[in-house]
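One structure coming up, written as structure tokens, with questions to follow.
A protein chain is absent from this complex, but the other protein chains hold their places.
Every chain is named by a letter (A, B and C) in the order it is written, and numbering of its residues begins at 1.
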Amino acid sequence: MTFAKPFLSDNAAAVHPKMWEAMRGADAPDNPYDGDAFSGELDARFTALFGRECAALWVATGTAANCLALATMCAPHGGVVCHREAHIEVDEGGAPGFYLHGAKLMLAEGEGAKFTPADIAAVIDPIRNDVHQVQPHAIAITQASEYGRAYTPGELTALAAFAKERRLGLHMDGARFANAAAFLGGSPEETARAASGSVDSLAFGFIKNGGMGAEAVVLFDPEAAHQVRYRRKRAGHLQCKGRYLAAQILAMLDDGLWLANAAQANAAAQEVAAGCGDRLLHPVEANELFVRLSETERAALRAQDFAFYDWGPDSARFVTAWNTRADDAQGLGRAIAAL
Amino acid sequence: MTFAKPFLSDNAAAVHPKMWEAMRGADAPDNPYDGDAFSGELDARFTALFGRECAALWVATGTAANCLALATMCAPHGGVVCHREAHIEVDEGGAPGFYLHGAKLMLAEGEGAKFTPADIAAVIDPIRNDVHQVQPHAIAITQASEYGRAYTPGELTALAAFAKERRLGLHMDGARFANAAAFLGGSPEETARAASGSVDSLAFGFIKNGGMGAEAVVLFDPEAAHQVRYRRKRAGHLQCKGRYLAAQILAMLDDGLWLANAAQANAAAQEVAAGCGDRLLHPVEANELFVRLSETERAALRAQDFAFYDWGPDSARFVTAWNTRADDAQGLGRAIAAL
Amino acid sequence: MTFAKPFLSDNAAAVHPKMWEAMRGADAPDNPYDGDAFSGELDARFTALFGRECAALWVATGTAANCLALATMCAPHGGVVCHREAHIEVDEGGAPGFYLHGAKLMLAEGEGAKFTPADIAAVIDPIRNDVHQVQPHAIAITQASEYGRAYTPGELTALAAFAKERRLGLHMDGARFANAAAFLGGSPEETARAASGSVDSLAFGFIKNGGMGAEAVVLFDPEAAHQVRYRRKRAGHLQCKGRYLAAQILAMLDDGLWLANAAQANAAAQEVAAGCGDRLLHPVEANELFVRLSETERAALRAQDFAFYDWGPDSARFVTAWNTRADDAQGLGRAIAAL
Partner (left out) sequence: MTFAKPFLSDNAAAVHPKMWEAMRGADAPDNPYDGDAFSGELDARFTALFGRECAALWVATGTAANCLALATMCAPHGGVVCHREAHIEVDEGGAPGFYLHGAKLMLAEGEGAKFTPADIAAVIDPIRNDVHQVQPHAIAITQASEYGRAYTPGELTALAAFAKERRLGLHMDGARFANAAAFLGGSPEETARAASGSVDSLAFGFIKNGGMGAEAVVLFDPEAAHQVRYRRKRAGHLQCKGRYLAAQILAMLDDGLWLANAAQANAAAQEVAAGCGDRLLHPVEANELFVRLSETERAALRAQDFAFYDWGPDSARFVTAWNTRADDAQGLGRAIAAL
């Protein structure tokens, strides 16, 4: 496989130079696990970013981040409402079943892999309120969604109100939170707050955005944070040399690098989108494009060294990253337009 | 806390220069997860090292490595015999209970945190062979042990024979496998084979030995390997950018760096040991020293900038690492001798 | 709620006189758990009935019977294909998630809550054969189905062949196995074999068929049986005084009482069906009827003392039992016809 003009995924992109610098800067002896000076800064930094008290813990994957957070809000005998195409349902190898000890994922529909209170109600209202049926305990949304769509502040407010009314926890899978935030616009603080709304927890992704191996679980409930500290260790996710993870995250927060990187990826996606016209299956808001393309057309693009995944029989997915070259993005846009 | 003369733990030591080099060398675009070229080499490299067919998968922690391996040999309704002071029992936050779905740890005694077939038999022979009592499914040993003791090839042979006779799986927690191997001596191949014997699986540690965030689960049973691939993902341990982990491990295997690093740490431990005389609670074989020291004596050492952990009320633990300076080790030895 | 003319469910019907007799006959001192003489007969009696070697263990509920069997054929990281309306998915409070340690239920469609190899393939063929997606390990079918439909021997043969080809376990939820068997017809041996085909395990229900509190898990694989003995204890389902459960089951097998009881219930269902005409939503094969009835019509029936559950807004479910009085069944048929 050639990686000349890579649009396969942002999840394997190179590591940003600032990450290397930050990791090297953490090489001095320090306490193990999360007892180091870098890890010790996380809570305060995220609290400042989001403007409300929170705890932030590093983990190596979004899967772990999502599941650790969800386990604080859904008992083993409960259920989590998520979109039918949510990553936790489709692509995490059953991790929620493991971390939540057999809790049930309850699948909702919704355009662009987003959903609304009404979509959730359609799933949970028919559940009889008796012990024979699993009761919902939490909701998980993805920001940006699996189709690269961003929840707006208004949509998030509606979801939070619904969750509160129904006494359900609300978790946000933010593997591409930065891309959603960049789409919504504003300063790092403004946009972080706008893009997260009033969720109870957020898996804030950095790896797809130039990081090497660190995501943050952000918990807005202190009791949940306490629990996650124990559960992270129990899941084998408390790394010895946590300072190298914390350092990456701190460097991402410095000067809003997380937002700048995402903005670059989003811009590259727009360059591609410009050539796609009505081939686009979803509006391009973050850094993913779903494009109607026949087998022949896909072959033609691959012959020009563009690497990407098929998306079903008649379309393809293209993902841009923080380091997508403008040339490649424009080139891809032109190549699609020329088909 | 000062880190001037650090003997707290090898688990927080700086990352070896070859690791940085290897990680930088993995920065080119490649496939995500373990589809990259580096990860693709692991099975062959470990098979060559151990001289028998095996699969090797990276994970970020020893806790995950141990638990993923154990889950292949112990059903949820079974038990794992381990030493009463084994790390999996004492210091992994209940991770085996999580990964093995509630299986039971059965605690054996044994000198120096090692045990023999007789020690194991003392635990499992009294178990009635009926459904009211949990039956043993596997044995877990630690090489080097929690007191820095190495199992000899003869001891390993006896354990493997016992495990086979009783139809129990045999797993080795090798968080400091390299230090045990270095103690046993020989070429990388000779010593890797001697130090591992005929175990069914090995958690081969690199992080305490100069790595940043990669350990290897080595599985000598293909069916177990197949299972661990799925279970690793399910546990949120399949990192996107696995190539940075694989690259570290490959660099450790190059020219036997893993063994050289461990030999350095062991040598430093011997420098310290030279000053300890009959204060030593355990023979020093790997890179840990357990030394009888009163509170006053410990304070005196700390006043000289030596950093270390108390070990109960009357003793202390010192751990050397790949990068312990000879000066510091000799200085510590002299300081203890001078008490 | 009146119970004058009860068609709510067979699951709360009175206990058959032969059960009382059998339980009283077990009142002499004997060994606890399943060490008694009654429990000791079960394997042989079911082996004779099914004409192939099997083990049979009593448990108190169908939920436990299903889950204990499924846990032997589906690892925690695997999945079980079942019908979207299967009891294990809809009405067992998430028990499979508990017993299978978070394994996934994979929902197939199919007429009358039955499904075919093609229906299963439609669910599992799109699953990518990689670690990001949960892989199917087993299939669970219900005989008679949740809509009272019986799988024919030919259908069962096709399912068993498909399961074998795909290396999937095949379990049968037989909460109303007797009613399906009675529909297929023949001697107890003939019909037990015809109705079970070549499944790997069967939850053979007796409670809905006149028993008080005993179902049988029948396991055609000795290794699975060994495992279930341990798992049953671990799940708290090994009762002290198991002889009272075993005695019920043995009495059910004596002279084919299980089949006779089911035949009576089925006959009563046919009496009702006779009055339903094209109101029937599903052919009546076992002892359940799903009947199109408006709210007014349901109220009219209830005014005549018929007790039953609504089934959605426009229909009702009627269930007959071993002790449904012919008068009541005929009366219900006439009452519906007269609407």
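Basically, contacts are C-beta pairs under 8 Å (C-beta built on N, C-alpha and C of every residue); 3 or more make two chains touch, one makes a residue touch a chain.
These numbers come from a predicted model, not from an experiment.
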- Option touching the unshown chain, where B:29, B:76, B:211 or B:275 are the choices: B:76
- Query: Which residue among C:64, C:150, C:216 or C:301 touches the omitted chain?
  - Reply: C:64
- Message: In the complete complex, the non-displayed chain touches which residues of subunit A?
- Response: 75-77, 101, 131-132, 135, 227, 229-234, 238
- Please identify, in ascending order, the residues of subunit C that touch the omitted chain? 1, 3, 6, 8-9, 11-15, 20, 23-24, 27-32, 36, 59-61, 63-65, 67, 92-95, 97-99, 207-208, 212-213, 230, 233-241, 243-245
- Message: Under the stated touch rule, tell me which residues of subunit B contact the chain that is not displayed.
- Response: 76-77, 79, 90-94, 96-98, 100-104, 131-134
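Everything below uses one rule, namely that only the chains that are shown with their structure count from here on.
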- Message: Could you work out how far the Cα centre of subunit A sits from that of subunit C, in whole Å?
- Response: 43
- Message: I'd like to verify one number: the distance from the centre of subunit B to the centre of subunit C, where each centre is the average of its C-alpha atoms, in whole angstrom.
- Response: 50
- Message: Give the residues of subunit A touching no fewer than two other chains, as numbers and ranges.
- Response: 92-94, 97-98
